[in-house]
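Note that one protein chain is taken out, while the other chains of the complex remain in position.
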């Protein structure tokens, strides 16, 4: 695979942004391999993502930030640039359920997209063997009402030590400490087993069954201190009918939970997701 | 098409129901062309729907009720039987928007399923020509704060006069009078332009856009006095992203609104929908 | 709605195209409201579509071609520009079936996207009333083995007279004359009732039933002299099972046929579809 730089930014909307950015790249002989843009009218804000063949540029990849900075300042951009040769570091948190963890492990061994798993953390022991079979460290950090603060403190240390770019709650069944949410804001994504905003909180499949809906869903979203209220990254649904009880729904739902989480994670890892207030811009 | 009798019922759950019903049909030489059943565990209630080739029976179709009555009483069934040669009478209510009305008219001219439209009622004039081109009566009944009671009174008279089996709100933009809902309970279905229970009430696409969901939906449900709270018959969704504003969503949403309404209507017309508390059993 | 110019083009791939095009627009103070691009690696060809707020430009909309020409020549573009105030002229051809016709009529009265219907042509009489109820001319041109050449000759005259931008085969059940296909190449789209390349030709639902597939599909494609082989614009499927016979499939299939045709038509009308060999680039 060719080495790629991915530039993503948002800035106040005005004319000439695309011309300036593409002009800058052209001037440095850069080859754009993918580009997407969006104007968010309510926010008067412009969003863009550009993939550039790193070897086509007339300066080394690590100098991109330095060269691009003046333009970024001129347009008051919030921006970042990622280098495809440096995969994102994604820590996986899980509990007893297996489906999201196995799915992420499979994508990791196949390198379906550019991420590594520095370690897996669980409040249960049951997945130690499968994780360690991949040569990955497994931390068992049980959560009890008494040790909660200490446990989350320990996690936060691991996140920092491992230089996590992202933390993924792969059906992790504990509510994260608000301080953790704050410290790693914009870096934690969760999979909730309902089509939010319906059925937030506990036992969403029971809520869905109670209501008699004909589709059940899953939502990948950023974690904020407000439970199940963070910006939505990805969602999907599958069909159910009267014959499925909440346990059947929980079984069927696994298939969308894991796929929705993986699609959301991939988009975040590839810098396709930009925050726009309490919503997201997700470039395909 | 062969003449068909459709028997549908629910009753307290116990052993021997299927044996008794199929035994009764076999004893009268009836040929079952389709059968579905369901036990609702929470309600300890059994639901069944059977299609019988009417000509295979050893008594005339119109005598079915008389012959079946004793069995129905024995199992304390709520039941009905429909004759395929007597299409259901479905009154359509619409407002300015065209998509559900045109869709229903197309299905009516093709006789996609067994229904007739005795008349169309609208609070606007704009669809008179297309309705009348089909030889169908069109009633313009405007709704104002002042004439509301009288208008709904008039509608209720039409419903009775036309012996409506069903009333379909095909994006009818007025909230029905609670008395009307009561009088025609179990006979009125609506299409709501969201994936209920999310975004009930006014302007669901604006609510969806505000929340940043990645799918928008439509829900066909029975109308009760509680707005958008009646039993759900059918739902579906389509994908949206950050680039769609509420108007775009409203345009895209039309395609699922009309299909979901039609699928729901078809199921009701074919006696595939049985009420189970505030939920529905919908046999495929 | 703001007046919009839509520029779409393809050209040999090289660096600097986006910079040049966006530079040109910026230099003339143009406001880009939407932009998409694609590099087709096998063809070494670049595709782009840009929507510009026409009133933001420092020259009148009708001068766009004149100003843009030198750039287009420099990059050897195949290009066109469309003005949102001049809706595309779309002639609809249909036969006995109603669903695609009604669907298009509904979209036309709602002006869901920018098109007008100069006339409807059918080889049957049955839809005259509904078409004329919309104030649209209806031409009944029966096709028999004897009159075929003359009939298609007459159609071709109507196409030219009415200055058709597009001809839509809305379940038109006659194979078009190859000369017609040639003369209006790139201007005729069809809906085929299968998921091509499976089940091309006659009776696709029977073929699907015979094969026992679990999904049935519909395909919107450009018409070429090779039956059902033209570039694919849009496709979709729905679920079936063993209980559906070919007639049931034909009923169910209508719902995707009309939606797939409409989505394909909309994309073509909005200049979102660019030909790339025997394939299409379809910008969302």
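Residue numbering begins at 1 within each chain, and the chains themselves are lettered A, B and C in the order written.
We adopt the following convention: contacts are C-beta pairs under 8 Å (C-beta built on N, C-alpha and C of every residue); 3 or more make two chains touch, one makes a residue touch a chain.
Note that the coordinates shown come from a computational prediction; the quantities given were computed from them, not determined experimentally.
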Check: Just one of C:116, C:150 or C:215 touches the chain that is missing; which is it?
Finding: C:215
Note to self: For the chain left out of this view, which of A:97, A:122, A:190 or A:224 touches it?
What the structure shows: A:97
Checklist line | Contact residue for the chain not shown (choose from A:38, A:254 or A:279) | finding: A:254
Note to self: Counting contacts across the full complex, list the positions on chain B that touch the omitted chain.
What the structure shows: 15-16, 18-20, 22-23, 25-27, 29-33, 35-37, 39, 56, 284
Note to self: Need a quick check: the contact residues on chain A for the chain that isn't drawn.
What the structure shows: 34, 97-99, 101-103, 105-106, 109-110, 112, 129-130, 132-134, 243, 251, 254-255, 259, 262, 284
Notebook entry, point to check: Going by the touch rule given at the top, which residues of chain C touch the chain that is not shown?
Noted result: 38, 40-41, 195-198, 211-215, 217, 231-237, 241-243, 245, 276, 278-282, 284
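Throughout what follows, only the chains that are shown with their structure count from here on.
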Item checked: Fitted rotation between chain B and its twin chain C in degrees, CA, nearest 5 -> 180
Item checked: chain C against chain A, contact positions shared by both copies (same if over half, else different) -> same
Check: Roughly how far is chain A from chain B, going centre to centre by Cα mean, in whole Å?
Finding: 41
Note to self: Where in chain C do residues touch at least two different other chains?
What the structure shows: 284
